[in-house]
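Of the protein chains in this complex, one is absent; all others appear in place.
A and B label the chains in the order they appear, each numbered from 1.
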Amino acid sequence: MSDLVVDARARVGAFSLDARFRAKPGVTVLFGPTASGKTLTLRLVAGVMRPESGSIRFGDADLGDVPPHARGLGYAPQDSGLWPHRDVRAHLTPFASPERSDALLALVALEPHANRRPNGLSGGERQRLAFARALARKPSLLLLDEPFSALDDESRMKMGGIVRAEAERGATILFVTHDRAEAERLGDAFVLFRDGKTEEVSRLRPEG
Amino acid sequence: MKRALMLLSAMLVSCKHSPATITVGAAISLKEATAELKPPGDVEWAYGASGDLASQMERGAPFAVLVAAGEQPRLAKIATEQCTIAWNTLVLVKRRGSASVAWSDLATAPTSFRLAIGLAPQVPAGVYAEEALRKLGAWDAVAPKVVRGTNVRNVLDLVARGEADEGVVYATDVAVSKDVELVAEVPANARPNVRYPVYVANAARKEEKDVADHLCAPAAKRVLASHGFLDHPP
Partner (left out) sequence: MSALAVSLRVVACALVFVVPLGAALGFYLARGRGAMRAVADALVLVPLVLPPSVVGYLLLLLLGRHGAIGSFLDTALGVRLVFSSAGASIAAAAVALPLMAKGAEAAFARVDRGLEEVAAANGLPPRETFRIVTLPLALPGLGVAITLATLRALGEFGATLTFAGYTKSTATAPLEVYFAMQLGDDARALSLSIALVIASVGAALLLRAWSRR
């Protein structure tokens, strides 16, 4: 169980990000309008992009030179990032034993589709697979980028329950969403994003 | 657009075909000597292995005169032999500075020894080399050690580069490469009759016949003699 401390600057084209926040174990919701830097922040924490200045610390460790695969993460990107040549089950087996893979498929209700390729799945099914993959290694740091945007309310509640369960387990979770209700339902803490700047708040203010 | 069209028409000029020149085929061993010959008309020389040139001539290549390094029976139907312009001797050569293996020792040389001779039947030097080695009774033993050149200058090059340990070329070829040294002339008892016939196609034009006449005249023979060619059979 560790705190994530982000204090990083990065630039993509004309967009500048200055992200500063602390995420304790539990769910920290990253909330804000589109293109405000939320996805960029997740990419920096994941290590697929390096900040221009500043640092990202998890527990005692500075993640600076640690390659993505060694950061102990689980990551579900916004577009799900599914591999077109591998079936549903094969998305989990590189990370978990066959038994655990089957258990995960059952958890996200994808068992019937175990042998399907991603192009045979609906948008919601794809998201559930990306989510299951992120959980596969029981990561201590979980990055979820709008993971349930294509799910119906019932599935969304069910998946949200799994996120809460991971939080109880002690994982530090960054959860990006711009669904206010979902944010309030799942979040222990909130980071507001606007034009590349962050503001830590303990609860979301009602819409003005 | 206009510039593209101008460029295109400028390039098309290079596709223009000028048949005015007279092409004469010549064995590649004559390369240096023919440069000094001054036949009448605008003459272009086409060098190569005599057999290759004769094949082309037979198939309608646009040259009516061929100075070959050996007889070309395939031309019997379409050309006549006008004269013999010169003769030559066969020699054994090696790369400068390497050990010599004499004609008589070729048969007993180790299997790793490489003797370069011309491809038969298209390279006369190769045909003559086989003939000489047969007369020496060495062909069966030497054949596995033979590597082939595509013409006599290619054979010379193989020896110069050391890809072949020794090679059989003409006496006149030795001076051409500074990396090649004479080992020995072919023994007298195995000496082939290396001669250079001038063939004229039966359908030759007047300008081409004039060139052939020039090549068969004494002046041309003197030029060749000055380059080391013989004016009598070896």
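As a convention for this text, a residue touches a chain if its C-beta (ideal position, glycine included) is under 8 Å from a C-beta of that chain, and two chains touch if they have at least 3 such contacts.
This one's a predicted model, so the numbers in the text were calculated from it and none came from an experiment.
Visitor: Which is it among A:Arg89, A:His113 or A:Arg133 that touches the chain not included here?
Guide: In the complete complex, the chain left out is touched by residue A:Arg133.
Visitor: In the full complex, which of A:Leu73, A:Val88 or A:Val108 touches the chain missing from this view?
Guide: A:Leu73
Visitor: Just to verify: which one of B:Gly51, B:Gly70 or B:Gly167 makes contact with the chain not shown?
Guide: Only one listed residue reaches the unshown chain, and that is B:Gly51.
Visitor: Over the whole complex, note the residues of chain A touching the chain we left out.
Guide: Output for chain A: 43, 46-48, 67-69, 71-75, 77, 79, 81, 83-86, 94-95, 130, 133-134, 136-137, 139, 143.
Visitor: Footprint of the hidden chain on chain B, which residues?
Guide: Per the touch rule, chain B residues meeting the hidden chain are 51-52, 55, 58, 74, 114, 119, 121-122, 147-148, 150, 158, 161-163.
Everything that follows uses one rule, which is that only the chains that are shown with their structure count from here on.
Visitor: Please work out the Cα centroid separation of chain A and chain B, and write it as a whole number of Å.
Guide: Centre-to-centre distance between chain A and chain B: 80 Å.
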